[in-house]
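Report on the structure given below.
All protein chains but one are shown in place.
Per-chain residue numbering starts at 1, and chain names A, B and C are given in the order in which the chains are listed.
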Amino acid sequence: MIILEDVSKSYSTGSPALNNISLHVEKGEFVFIVGDSGSGKSTLIKLLLRELTPTSGKIIVNHTDVGKLRHSKIPKYRRGLGVVFQDFRLLKDRNVYENVAFAQRILAVPVRQIRKNVPSVLSLVGLAEKYKSRPRELSGGEQQRVALARAIINKPPILLADEPTGNLDPKNSWEIMKLLEQINKNGTTVLVVTHNREIVNAMQKRVITMKKGIIVSDQKKGGYIDED
Amino acid sequence: MIILEDVSKSYSTGSPALNNISLHVEKGEFVFIVGDSGSGKSTLIKLLLRELTPTSGKIIVNHTDVGKLRHSKIPKYRRGLGVVFQDFRLLKDRNVYENVAFAQRILAVPVRQIRKNVPSVLSLVGLAEKYKSRPRELSGGEQQRVALARAIINKPPILLADEPTGNLDPKNSWEIMKLLEQINKNGTTVLVVTHNREIVNAMQKRVITMKKGIIVSDQKKGGYIDED
Amino acid sequence: MRISTFFYTLGQGIKNIWRNKIFSLATVATISACVFLFGMFYAIVLNFSNIVRQAQSGVAVTVFFDEGISDDKIQEIGTEISKRAEVSKIVFVSAEEAWESFKQENLGDYVDSFGDDNPLAEDSNYEIYMNDISMQENLVTYLEGIDGVRIVRKSAIVANMLTSVNSLIGIVSLGIILILLAVSIFLISNTVALGITVRREEIGIMKLIGATDFVVRAPFVIEGMLLGLIGASLPLVAIYVIYQRTVIYLADRFKVLDSLLQFLSIHQIFSTLVPVALILGVGIGFLGSFTTARKHLRV
Partner (left out) sequence: MRISTFFYTLGQGIKNIWRNKIFSLATVATISACVFLFGMFYAIVLNFSNIVRQAQSGVAVTVFFDEGISDDKIQEIGTEISKRAEVSKIVFVSAEEAWESFKQENLGDYVDSFGDDNPLAEDSNYEIYMNDISMQENLVTYLEGIDGVRIVRKSAIVANMLTSVNSLIGIVSLGIILILLAVSIFLISNTVALGITVRREEIGIMKLIGATDFVVRAPFVIEGMLLGLIGASLPLVAIYVIYQRTVIYLADRFKVLDSLLQFLSIHQIFSTLVPVALILGVGIGFLGSFTTARKHLRV
């Protein structure tokens, strides 16, 4: 499903954020990506979303060579991904309902369908009552859950979640993780970037550990690796 | 040092975010504030910073009645607080150095002093090399640490940290917490909002637990209270 | 496109205006100001060149006849002359009339010295008015060739000057209008672009979620065109009202200049101004939002 071959990414400043990464993720896998702050996890997600293009190497997602995608083909490609951004990236001017509904509108889902889907996915993340609020009127954790709702509403074949529980209390975090596991069980390939040692250790999934732009460990049913 | 008496805060929409909160924090205390997503923790921090004014009740910080502060007195009051915002609030147009230095400039610290202080506080949070980067060129955790550096550089008598480790890996989180503890030992009153159960349980500090806008528990040497 | 998508897009365009109030106001204000200025100067310039053009029609070429010519022949010549395209009016002045007006215009109270003589006997003539003073030379050549015409009196200097003033005004007017147009286009596209640039983050988010360029851009383009429409309409209404009042005021205040101040009707002005204003507003609203949105779509 997701294949990275010798992928490197250098920003204009500083040392490369990703350094010759190779990685295979099968369809239907659930993968945690962990690592120090600044180790390149978000950069990896951005490459998969084609927000960035790799400096070198090849990225193939779902038989698509992401690096070579023509501009006009990018939207269609992205619609196959659901993404929770580390900084949420909600549309400031629109309320919760519209933020989530937007993901469906671009798929031209009939309005009647949208009116059903949005409330149901909002109650999945525990925000049924807040559908009218603007992002700025939400707490940090609430915004994060809106971002998640938007990512999963289209039931995309691939879900990329960058730190989806960073602003959530343990109970909420667990619920979200269970939700992601459920979505994974229904066939979605899930990549979760997280710092939550407790959850990683408990869930016994594949864990990829990054450090300074390289993959230092890839465990099948792994846990959070502490350095010291 | 910090006294809240029957403080309530209602936003224009929804039920009150804080409901008749009373709280005393002594000078030199270290307090964790925990609670569900949306329970009013950030609202409490914003009231203390006078970003918001309470709907009712009285807030006294350092003998100052915060609710009655005149507009012209607010800047001086805020300079006595160091704040890490949940959403960082870095100045987008300025690099890391300038963001941190700004806190000193408004105190009219001599430039020579600033040139010494900023690098030393940046290396405290592990960002010595990134001083030239703009916020958008930083990873989530790096931005969070810049926000912390800005909050502590003036050695304020009170430090308010809203989720200061939400985007940090466990190792970094521990280092930051140790740093906060160190700052607290030097006499600063520290309030930390966090979801990190591991840390709260390990550090054995005062823990205030909030739920739906009220304080449901206040333990002297407490831990993270799980609901179920 | 689904019908619901169409209405959604339209709705978003309208909502964008509201969501981005400050910029919408600024954009409408800028467009209004530009269209207003343009319209105002267009009206002034048009009236001005109209007045100058009218001034030419006051200049006449005078034709005197051979001595002893018959009235019939004079009549015939007159008919022929009035057929010419550049001739707007032809007036017969009898010898007596000529002397009377000559006395009045030139001799003041000193007229008595001539007694009852008419020094201008045999000086009956045609005064020929033209609608294009620059054709005077042509006309004179033609008139001089007519059988029975003794002499043609023209005022070459006045004609030359008027022709020059005319083309001077033409050049200056064109310059003003072009500069105003350029400045307007520049300022309007500027604000439209700014209004969209502040939302480049939003555009980026939409694109990252998988929206096509079209879906992202359409509401912005609709927004731009609506703002353009509003921004162009307001000053047109203002000009409509102000113009008519001003014309009435000026005509009243400057009765002396009655013959000179022949104002154009608002309809003559609007026939060009309305389309230009709408193109300025809606067209630049469209182009500006289209191109600016595209610039930020490369995500």
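General observations
Methods note: contacts are C-beta pairs under 8 Å (C-beta built on N, C-alpha and C of every residue); 3 or more make two chains touch, one makes a residue touch a chain.
Worth saying up front: this structure is predicted, and the values here are computed from it rather than measured.
One chain is not depicted; across the entire complex it touches B, C. Touching the missing chain, out of B:L47, B:V61 or B:A103, is residue B:A103. Contact with the chain not shown here comes from a single listed residue; of C:L10, C:V93, C:I176 or C:L264, that residue is C:I176. Residue C:N190 is the one among C:T5, C:N190, C:Q268 or C:T291 that touches the chain not shown.
Of the candidate positions C:R2, C:R153 or C:R245, contact with the hidden chain is made by C:R153.
By the touch rule set out above, chain B reaches the unshown chain at residues 49, 51, 71-72, 74-79, 81, 83, 85, 89-94, 102-103, 105-106, 108, 110-111, 150.
On the side of chain C, touch with the chain left out of the figure occurs at residues 22-23, 26, 29-30, 33, 36-37, 40-41, 44, 64, 102, 106, 108-110, 113-114, 119-120, 123, 151, 153, 160-161, 164-165, 167-168, 171-172, 176, 179-180, 183, 186-187, 190-191, 193-194, 197-198, 250, 253-254, 256-257, 260-261.
We adopt the following convention: only the chains that are shown with their structure count from here on.
The count of contacting C-beta pairs peaks for the chain pair A-B.
Note: the chain lying farthest from chain C is B, by mean C-alpha position. Ranked by how close its mean Cα position lies to the mean of all protein Cα atoms, the top chain is A. Per-chain CA centroids place chain B at a distance of 67 Å from chain C. In whole angstrom, the spacing between the mean C-alpha positions of chain A and chain B is 28. The set of chain B residues touching two or more other chains is empty. Of all residues in chain C, none touches two or more other chains.
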